[in-house]
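Here the complex is missing one protein chain, while the rest keep their positions.
Here is chain A:
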């Protein structure tokens, strides 16, 4: 476990007691048709006590309070997480949603579904809370020009967590090295990540956030499953440059989706992702380069 030498730039300002759920319990959001089945069909979802089905039609609904433990709020928070990572992530900074505190949904006719989410988050490398984050996540209506959600998000605590010492050291090590760094299968099958590969894994998570953000909708939940391989490339400027092949897991379809990404980063700037390319679905794929099966001695 690498030692974390992190310092917050500003003092965390904590709010008082976390918001307690309202005494009037929120309704669940009526379930929407999975895009995998028949995207144009809506399922009737009967609310308890109602005699008429509540059909979701294209009309403006009032702002609806969502149950923070239910999936619509959690998926919206995940999108906000991808946004935070794309904006503020680095090989030593990776943000995760901890818990959704509250959420509302406003359906805006002709525009889309706007979620307002409040969630606690932390930065995972230094294990440092960033307090409560507030996000607006707008999923555009299907059939329009826009497909990617639009996000605004800010957090109480400092997002510009100072990991510069580690970032600088990592940057100098890779810039100065004679042989470009490569890696395969991070984590390995047993969840193990070699310490010198960890920043490359975190950078993959941050870079994948660009893709996950763009690909997200109300019927998806993305995570980085694995870095299939990463190769450091020569760079014309001062940025570090990598070719990544990543595997994303999409929870609702349970699919593993392959993406190739060209990623650049330097300590001063943020992460950039160039030429993201979704790879064709490969069912019984063998990914190059295949590694030999890991030898396991019998647990005696």
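In this text, a residue touches a chain if its C-beta (ideal position, glycine included) is under 8 Å from a C-beta of that chain, and two chains touch if they have at least 3 such contacts; residues count from 1.
One rule holds in what follows: contacts and distances are computed from a predicted model.
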Just by its UniProt name, which of "Tectonic family member 2", "Fertilization-independent endosperm protein", "Aspartoacylase" or "Carboxypeptidase O" is the chain not shown in this complex?
"Carboxypeptidase O"
In the full complex, which of A:111, A:148 or A:252 touches the chain missing from this view?
A:252
Taking the entire complex into account, which one of A:124, A:180 or A:270 touches the absent chain?
A:124
Given the contact definition stated above, which residue among A:85, A:128, A:209 or A:226 touches the chain not shown here?
A:226
List every residue of chain A that touches the chain not included in the displayed model.
24-25, 27-28, 31, 34, 36-37, 43, 45-48, 67, 69-71, 74, 96, 99, 124, 184-185, 187-193, 223, 225-226, 247, 249, 251-256, 281, 283-287, 290-293, 296, 298-300
